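For reference, the structure I am asking about is given below.
Yeah, one chain of the complex is gone here, protein chain that is, but the others are all in their spots.
Right after this comes chain A.
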Amino acid sequence: MMLFLIELWESVRDFMNTGGVVLNWLALVLFIMWVLMIERYMYVTSAFPKLVKDIVANWDAREDTTSWYAHRIREAWISQANEKLNARMQLIKTLVAVCPLMGLLGTVTGMVHVFEIMANTGTGNPRLMASGISMATIPTMAGMVAALSGVFFSSRLEAKVKVASHRLVDSMPHH
């Protein structure tokens, strides 16, 4: 088991080394993205229903639910709840969008590396250029994979948030 983990770590480290510096940044972005997404998911599934229950209980406890004042208060509560529900969703979306851009950045820095080698040693040795090319292609691929993983789950999360928000609105009757 230990040996397997060490081997895994080795292969990850090799991958990171061949990918260059950009891959580290990409890993950081991916990490933050997933931490935020998991946090949002946990919030929507566990903490938010409790909040909804409190708000609905408060609403039901009110005597007046039909006047202009009551409507405005209801709107304010919904807005506050939505605020909490949508916190950091914008950041998650941005992080997803940034992933392929970082992959592109890796591509370009890798190509710069290749051309630098060409400028220093000429085109005689393709082996020297290979490191630059892997530095260019690996971040591109990693950026794509990161973005794809993020796109699917973030859109699921968004749908979940929307549903939760609608449910809150529906559970506060007013006439």
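Methods note: a residue touches a chain if its C-beta (ideal position, glycine included) is under 8 Å from a C-beta of that chain, and two chains touch if they have at least 3 such contacts; residues count from 1.
To be clear about the criterion, contacts and distances are computed from a predicted model.
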Missing chain, UniProt name, options "Cytochrome c oxidase subunit IV", "phosphoenolpyruvate--glycerone phosphotransferase", "ABC transporter permease" or "Outer membrane transport energization protein ExbB": which is it?
"Outer membrane transport energization protein ExbB"
Using the document's definition of touch, tell me which of A:Ala27, A:Met118, A:Ile133 or A:Val151 contacts the absent chain.
A:Met118
Which of A:Ala27, A:Val44 or A:Val108 sits in contact with the chain that's absent?
A:Val108
Per the touch rule stated above, chain A touches the missing chain via residues 68-70, 72-80, 82-83, 87-88, 90-91, 93-94, 97-98, 101-102, 104-105, 108-109, 111-112, 115-116, 118-120, 122-123
